[in-house]
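For this depiction, one protein chain was excluded, whereas all remaining protein chains were kept in their positions.
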Amino acid sequence: MTLERPAPQGRGSAPSERRARGLRGALVLMAVVATALASTAAPFAGAQSAAPASEDLALRVGVVSDLITDNPWAVSAGSDWVVVTLQYDMMLKFASEDLSPAPSLATGCEENANSTEWTCTLQEGLKWSDGSPLTSRDIAFTYRFVIDNKIPQYKSYFPFNPTFETPDDQTLIWKSEEPTFAPDMPPWVYIVPEKVWAPYDGEALSAIKAVGNTPSIGSGPFTLTEWNPGQGWTMERNPYFWGEEPEVDRIEYRLYSNQEAMITALGNGEIDFADGLKPSLIASVEGNENVEVQRVVSDWWLNLAFNFGGQGADADALPALHDITVRQAIAMAIDKKAIAEKVYQGTATPGDTIIRPASAYWHLDLPAEEEIAYDPVAANELLDGAGYADTNDDGIREDPKTGEPLELLIPASQDTTGAVESGELIDGFLQQIGVGVDLRPVSDNKMGDYWGAGNFDAYIWYWSGDPDPNYQLFVFTSEQCGAWSDGCWKDPTFDALYEEQRAEFDRAARQELVFEAQRRAYEQVPSVVLAYPGWLQAYRSDRFTGWVPAPGADGYLMPGYNYDSVVALRSVSESVAASSGGSSGIPGWIWLVAGVGLVAVIVVLSRRGRRRELDEA
Amino acid sequence: MATGERIDGVRSPRALVWERRRAAAGAHWAAFRHNRQGTVGLGILTLFVAVAVAGPMFIDQASMEPATADGPLLAAPSLAYPLGTDNFGRSMLSLMVQGARISLLVGFTAAMGTMLIGASVGITAGYFGGTRVDTVLNGVTNWFLVLPWIALAIALTAVIGPTLVNVIVVIAITSWASTARVVRSQALSVKERPFIERSRALGAGHRHLITRHVLPNVFPILFANAVLMIALAILSETTLSILGLGPADAISWGRIIDDSFSAGALSAGWWWWLIPPGLAIMSVTLSFTMVGFALDEVLSPRLRSR
Partner (left out) sequence: MGSRGYVARKLVQAGFTLAFVLTFNFFLFRVLPGDPVGLLAKSQRLTEADVAGLRAELGLDQPIGRQYLTYVGQTLTGNLGVSLRTARDVTATIWSRIGPTVLLVGLGTLFSTVIGIWIGIKGGWRRGSRFDTSTLYGSLALYSIPEGWLGMLLLLALSGALGLFPAGGFELGGRTGTARFVDVLDHLFLPVLTLTLGYVGQYAIIMRSSMIDVLGEEYVTSARAKGVPEHLVRRRHVVPNAFLPTFTLIFLNFGFVLGGAIVVEAVFSWPGLGLLTYEAINQLDFPVIQGVFLVSSAAVVVFNLLADVTYGYLDPRVRAA
């Protein structure tokens, strides 16, 4: 806003009476508007539920990403999973200790002699949250729905064209063309009511994903009852839940636009749980004796993926990246320890293999002698030896075959914690070995754009994976080019290892194969696993106790992999029973006093002004 | 004849004009010097400009790269690091000095862009006041005036991407209209003056009139406006940076605020990362505004104290 002087309007004075009246009118109008605004604030705030009974026990959770959809087929962002995980069940769930299959809707699944037929037995008396019975037909329907409508992210759970039979309400038979352990993995698919989704069966995938406002009917402990986009949502206890009745009656999710506000709210007691914190924020709650921090072992990894250019006709990547020497040199030039320290402030560990540490049994922790050590000198020698010299002395090496400079276009995901900062560090590291970097911080939407067109050289994104390593290995296979593959890396040796482990039933033997596959991926460098960042959650220890982390003691407190935690929570003291909380905010009477005081000040000032005027007269 | 040449003791007309202008400038400068606001502002400004120009020469470039910065991470101010360090271990003092260069650069160039567009449109509209040219240009100016600058800036940046050059362009595009308005009204009043009519009677063309008569008379107010525009440009860049639309390829003070806020400086208590850039922006903006204000007073006699 410029401070220019208002332009003079012309000679003479405007008629004074009207102006004076106009001035007064303007002031009155503003006062009226202000009062109107204040009193009409209520309807604009969005639908508000009636005040709940004061005995309700509410768990208040802070989040920074909004709920986008409650459609289980369209879940993508972090908060979407939260709702789906609490509202629905899997047929078998992940056990909290180690994510192995545990009884859920089904008490167990028995395989036949050659593992081509599994018989799963459901519990008796299962119900949906509207009171209608939950039978094996719903499970069969859900699985068929995924397969028939080709819902891509669940495809890997149903290999070998399975068919499903439901001889009675409590029995499901999974028939597979080949021997498989798929039902026991367990398939990470949430069971939905047939009656809600049957009408959409057979529609186009985009139509299915676009479905919104389906009735919140689930079998899980809580269902979505209220949703104010931009502010938050509420889930209430499901009276027909088959498991142990939770003490918590209601979970209120509050959306904060940034983590600072969220952590301050936690410190003030406005919320009981804050999820997904930046490392820097831990310092601010460390001193608070009522706040505990859970450092979750990493179940995702930061990925610098190379593009091999096979996605489509226009895919365009640096040919030099096909040379393994170049990729190895780049891997050697990156100081992963610096990334873990500077970007993640010590809450991450330097990365090595593609299976995340949280899958403890399957993750290969490479011994030091097998690792590619940080050695920029060796990296330079490697590139020199391979003929990538800096022919025009501009600090960037050239490719001897094409004459083009080694300049990498690297998009980095702004929505992935630490990706952009790591990119800035990598820019500096690669400069030291004569490789140029054009770093582009972009949103995940735009990342998808780059990925689809294939017009990047490397990108910095992440992989999250499943407890079972099958999916993570799957996405690196050749046939996933154009589907899940980062850059269309095609390696027959790796593909063969994947197929072998997929068919291997002996756990120990399979582990060997999975380790081999990780070694292969490490040596061939289709990606550089930069870091295993931890995940930080914080909660008020003076409000709730009984959290059940999954997997294991360093696991997630809140869903997550299952809802055991939320079901097991107990309040710490009687005072918690009241749903209102938060010690911040000024009590009502102070506002009243302030308001009266303000009016008094205005009156006094105007009166004093008038007296002075009279004196001057 | 060359400018300023004396021929038989008589100076050429052009020399006369320039001498008159120099005298006027001298008088303005004297008046400016007596204006406390102006001198204080100018003093602060000179200090910042000096830092921006000379400062970076004392900084070791390697210590400014995230990869090679070797200071302690997020350290509070100490003797070695008077303003502390950031999350990559870079000295805040050095960051502030480098940021001065970028922020002032953005301010100056964006304001220059604003001036160029605004002055061209304003002078043309004012000079051809009342004709169709004026109506069209004035209409366009009014359109840009009512477009909320932030909405336009967001839309533009979302389309063309947040680089240093683009930010400057976006600020210039969203700010020129108010300059055009001010210049137009000044040009309009200049146009009415008798010497314009006399010149035209003597056969002077449009270009001569605009460059020799209108422009010099519009210049003082344009100059004052320009200074205020620089302040506005710096504030605009800060707002854009805080929204994440600032230059991704250069570190301005606004970007330091955005980086520190996003990293959690507020709740972690890293005040040395968050506070200095804001104070710097405030000081620079304040000094530009004070100078601009003083210029306004000096160049418009009515505002001087009776």
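As written, the chain order gives the labels A and B, with residue 1 at the start of each chain.
Definition applied: a contact is a pair of C-beta atoms (placed from the backbone, for glycine too) under 8 Å apart; a residue touches a chain by one contact, two chains touch by 3 or more.
The shown structure was predicted, so the numbers you read here are calculated from the model rather than taken from an experiment.
Asks: Of the residues A:Ile173, A:Ala265, A:Ile282 or A:Leu430, I need the one that contacts the missing chain.
Replies: Of the listed residues, the one touching the omitted chain is A:Ala265.
Asks: Among B:Ala231, B:Ala250 or B:Val298, which residue is in touch with the absent chain?
Replies: B:Ala231
Asks: Which subunit B residues touch the hidden chain?
Replies: Touching the missing chain: residues 139, 142-143, 145-152, 154-156, 158-159, 231, 235, 238-239, 242-245, 254, 257, 261, 266-267, 271, 274-275, 277-278, 281-283, 285-286, 289-290, 293, 302-303, 305.
Asks: Tell me which stretches of subunit A touch the chain missing from the display.
Replies: The list for subunit A reads 1, 3, 5-16, 18-20, 22-23, 26-27, 30, 33-34, 37-38, 41-46, 48-52, 58, 66, 68-69, 74, 76, 150, 152-153, 204-206, 209-210, 212, 229-232, 252, 254-258, 260-262, 264-265, 268, 270, 414-415, 443-446, 448-449, 451-453, 483, 579-588, 591, 610, 612-614, 616-617.
Here, only the chains that are shown with their structure count from here on.
Asks: Give, as an integer number of Å, the spacing between the C-alpha centres of subunit B and subunit A.
Replies: 43
Asks: Which subunit B residues qualify as touching subunit A in the complex?
Replies: 65-68, 73-74, 87-89, 178, 182, 185, 225, 228-229, 232, 248, 261-270, 289, 292-293, 296, 300
Asks: Which positions of subunit A touch subunit B when the two form their complex?
Replies: 1-5, 7, 258-260, 263-264, 278, 280-281, 283-284, 335, 338, 341-343, 345, 421, 424-429, 431-432, 441
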